[in-house]
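Only a single protein chain was left out; the remaining protein chains are all shown in position.
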Amino acid sequence: MATKKGLLQRLDEGVVIGDGGFVFALEKRGYVKAGPWTPEATIEHPEAVRQLHREFLRAGADVMQAFTFYASDDKLANRGNESSKKYTCRGINDAACRLAREVAEEGDGLVAGGLSQTPTYLSGLGKEKTQREFQKQVDVFVENKVDFLIAEYFEHVEEMEWAIEVCLKSGMPVVASMCIGPEGDLHGISAGECGVRMAKAGAHVVGINCHFDPFVTVQGLRLMKAALDREGLKVHLIAQPLAFHTPDAGKQGFIDLPEFPFGLEPRICTRWDMHKYARECYDLGVRYIGGCCGFEPYHIRAVAEELAKERGKFPKGCEKHEPWAGGLKMHTKPWVRARAGREYWENLRPSSGRPYSAAMSKPDNWGVTAGDDILKQKTASTTEDEIKLLKTKKTKA
Amino acid sequence: MATKKGLLQRLDEGVVIGDGGFVFALEKRGYVKAGPWTPEATIEHPEAVRQLHREFLRAGADVMQAFTFYASDDKLANRGNESSKKYTCRGINDAACRLAREVAEEGDGLVAGGLSQTPTYLSGLGKEKTQREFQKQVDVFVENKVDFLIAEYFEHVEEMEWAIEVCLKSGMPVVASMCIGPEGDLHGISAGECGVRMAKAGAHVVGINCHFDPFVTVQGLRLMKAALDREGLKVHLIAQPLAFHTPDAGKQGFIDLPEFPFGLEPRICTRWDMHKYARECYDLGVRYIGGCCGFEPYHIRAVAEELAKERGKFPKGCEKHEPWAGGLKMHTKPWVRARAGREYWENLRPSSGRPYSAAMSKPDNWGVTAGDDILKQKTASTTEDEIKLLKTKKTKA
Amino acid sequence: MATKKGLLQRLDEGVVIGDGGFVFALEKRGYVKAGPWTPEATIEHPEAVRQLHREFLRAGADVMQAFTFYASDDKLANRGNESSKKYTCRGINDAACRLAREVAEEGDGLVAGGLSQTPTYLSGLGKEKTQREFQKQVDVFVENKVDFLIAEYFEHVEEMEWAIEVCLKSGMPVVASMCIGPEGDLHGISAGECGVRMAKAGAHVVGINCHFDPFVTVQGLRLMKAALDREGLKVHLIAQPLAFHTPDAGKQGFIDLPEFPFGLEPRICTRWDMHKYARECYDLGVRYIGGCCGFEPYHIRAVAEELAKERGKFPKGCEKHEPWAGGLKMHTKPWVRARAGREYWENLRPSSGRPYSAAMSKPDNWGVTAGDDILKQKTASTTEDEIKLLKTKKTKA
Partner (left out) sequence: MATKKGLLQRLDEGVVIGDGGFVFALEKRGYVKAGPWTPEATIEHPEAVRQLHREFLRAGADVMQAFTFYASDDKLANRGNESSKKYTCRGINDAACRLAREVAEEGDGLVAGGLSQTPTYLSGLGKEKTQREFQKQVDVFVENKVDFLIAEYFEHVEEMEWAIEVCLKSGMPVVASMCIGPEGDLHGISAGECGVRMAKAGAHVVGINCHFDPFVTVQGLRLMKAALDREGLKVHLIAQPLAFHTPDAGKQGFIDLPEFPFGLEPRICTRWDMHKYARECYDLGVRYIGGCCGFEPYHIRAVAEELAKERGKFPKGCEKHEPWAGGLKMHTKPWVRARAGREYWENLRPSSGRPYSAAMSKPDNWGVTAGDDILKQKTASTTEDEIKLLKTKKTKA
């Protein structure tokens, strides 16, 4: 492993391709529960986690992000979740690192340990308690000698700064990525200012993941880059957006859309959307390009294909996928063979097949954020009465 | 294995849940090439095939359909495909049977060997040559002692009758499923008549798979059932539709839609669509209920959940999925917790997030079918000039 | 007037173009009340009625249909309507005839007196009472020497037969047109059978008006024509459809759509839709081609332009409208001048500008019809309590 190039060197030299989000992909495969979204599958079903890593590697991903999303101890014990008790925070994070390393070594992959925002912060319990949660995960990442750390999926730049502070003590490169859009964080801090604050806090790479579609995310990054340039801050940029179209989302992103999380299918991006996304990122100067919720291996493959020339290589998995639909030349039906080519797919505006659906939705917009009572951590499950109360609120909103 | 109940007994006693289609799922995962759609992954990447079988088993599937789609020798050598030479028809089919058996034994699953329509037939080479292709696959299925045979994805009932004839000689139960809609087969034979001819040919289970969405497929089955009832024929029914909405498809189904195969994302069914599908099938009397292209494990899980009461059991994978979005009670955001419940999801008409897309497409409609020159088998790859010619035809059409 | 060719001669020789519906057009102009939809404007605001007649004449209409829709005495006194008392049935019908005649003489127009279905029939009061209502109108038409009679907007062929019987006694040509779609009348009588019964009752021209869009109406006429041909009945056909797209309407037509009558704007047909409609009618053999609700003068003009060659003339109003957007050659902006031409407009699929709207609606479907208590005539206005009760029913439905 000594000869492997590190993240920052790779970013200086060219493009690093990230992987896709694990919670949505594994929820559909049957190994993650929507709601808590925690990664106990690293212990319960390592073969499923390993296989997904492998698919992303074959698709062209340079990074195997250990499946440690929402694996802070407080989250593993939130609202009836028993993973903390059954497997411990340490156990889940440790298993995640080992699986990521195993697959990374099948190629030339880097392993990243990941932190996400915590119930502790959302409950308003302060810096010390929040950082203690982060530290527990970082300790495991250090023991496992991951290649770098990634603090991602933060809605408040304040909590992110606290996370960066903890990460930096490990001596590893630190990537910082917030789940925000062009409107900025949930405390009203602009996207540009978020970027600046992450960079000033010491992150080596800053950017945006989750919550918005690739194109809205690029808009957010454009604002971030402009602010960084104004301040003369030199850091790399990362994009890891949703693979769902969200032109209609508000500040809170896809969480607010009525379709979240079980009716998002019509919004899933095509591989051609991902070609466009990869190109827009590259042109903006983003060098760490990956995905989050909704990304399946073929979406990452499309990113790798779009940037094959810049990277000087096609991904392994391309043995089964010719760029721009070339494989259709082997299709039985002649009119499908006629679809083999870039122009056809670049110009297609795919129909929804849903004449009773609209194009856009009005997001819920409850306007609650960190510190609000209704957001506080709770060990017990939500009761039926509490749900009933929430539904009333929904109807009024 | 001796104590395992067979297919027909299970169908007599209740519902048998099928699995989902492998070619689309594995194409997205990076192991199948769109265009040829052949299953050499059984040899090249057994771990990926095994994992997909396992996910369907966990989701509630009772059948592990060996991944032998389009694995006839003529197809493996069509239009530049080298799988026949490299792996042989026997090799691929044999590996497929062993993988399916391995996973089936992790639960109470049945193994099915599958045949599909052949280039030989489409090229007009006649009954004897076509049946020879089928026989090569059936020989491997017999050696592997699969539990039953399934002849599926036939566009012409004539070829299906030839397949059934070959299958019956094995002595195993035979399922016969055509990729047709309410308009019937490509030779103009009505859906009802197709059902009758399959039953008269001796199939134990008849029905429809692929090419149309769940609801169009149920319409087709309704016609088939009415015709069978009129003739007094007693056979079981099977439904294995697409997981793509196709209200706008013509006789040729989704193949004709401009979005096939790389722009179908907006048409992907939600899990709630599958609840509705399972219920409609059950109410019609269909007892073999599974899926085809586009079905992911969570779609099969939704079928199993909808019919849990009738079957007296939930699938294993439900440890990670509470019916009707129950898991959302554990979500961090209160307005998402308010979405935990049946009424919310049953009434949602999910938006597409695509304001520049229409709801429906005009299908290509070239009107070519078996015997037409342009459909004939060819060992060589399609040339650029041939593609150019096809595109001209497309523009005119 | 003696030299004017009559309706039947004109139909034998070529195409007769009808006018558009008055109640929707005059509701928007401020002279008709939606709900009762009665034509007291003939007395209250003759200048507005005259102007609309004139616009249709200029647009190419050969028929000035006297504005006598829903002008039967029972309807003028229904649910709080005071028109019967204030103006009398005779007064309104008489004024209507004189206005139509006045404008008809500005060109070569024919005047038609029109009957529509009655509350008396819907209340189940029987043939004699129903025919008495018709007779009162026909008497006025005879006195005014209109050129022919048109019984239109009937939902039940039985009532239509009674109307035809009354009309025939006048000795004038009788046109009979039902507001039905391909599913037939509200008593379940097929479209074909309706056509046959109208012809057998003695109508000289039979067909369909209102309730469905031009293309659904042509489908209905196709069924009607086939049935007439099978019976060897020789009558002319009339089409006077809506100018609203209704691909999603059920048996009851646009009345059932949630958008009726105040949210239909997105469904309004373009002039290019009317070119297509006129051509489809002509090709089917329909020779009386006009419009109903939603048709504005420019829609009729499009019909006249499409058939200008067959008719050997362009309408007067074409001095202000060059066929196929020719006038755009005079537009200031060059990219709009580039839209001057047939190909551009024929291929345009106009966007809705409504990203929060779906393409189709689920119609109300209360399934009530003639004789049902809730449909019975009532002189008094509907009370607030009755409306409240109806809304409850709506929510449940």
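Chains here go by letter, A, B and C, matching the order in which they are written, and residues are numbered from 1 within each.
Methods note: a contact is a pair of C-beta atoms (placed from the backbone, for glycine too) under 8 Å apart; a residue touches a chain by one contact, two chains touch by 3 or more.
Model, not experiment: these values are computed from the prediction.
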item: Which displayed chains the hidden chain touches across the whole complex; value: A, B, C
item: Among C:D248, C:E280 or C:E306, the residue in touch with the chain that has been omitted; value: C:D248
item: Omitted-chain contact residue, chosen from C:H204, C:K225, C:K251 or C:R267; value: C:R267
item: Contact footprint on subunit C, counting only the chain that is left out; value: 27-36, 47-48, 51, 54-55, 58-59, 78-81, 119, 122, 213, 244-248, 255-272, 296-298, 301, 317, 320-322, 325-341, 345, 348-361, 364, 366, 368, 374-375, 381-382, 386-387, 390-391, 393-394, 397
item: Interface with the unshown chain - residue positions in subunit A; value: 349, 355, 358-360
item: Residue numbers in subunit B that touch the chain omitted from display; value: 248, 354-362
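The rule we apply is simple: only the chains that are shown with their structure count from here on.
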item: Whole-Å separation of chain centres (CA-atom averages), subunit A against subunit C; value: 58
item: Cα-centroid distance, subunit A relative to subunit B, in whole angstrom; value: 32
item: CA centroid of subunit B to CA centroid of subunit C, Å; value: 49
item: Residues of subunit C engaged with two or more neighbouring chains; value: 355, 358-360
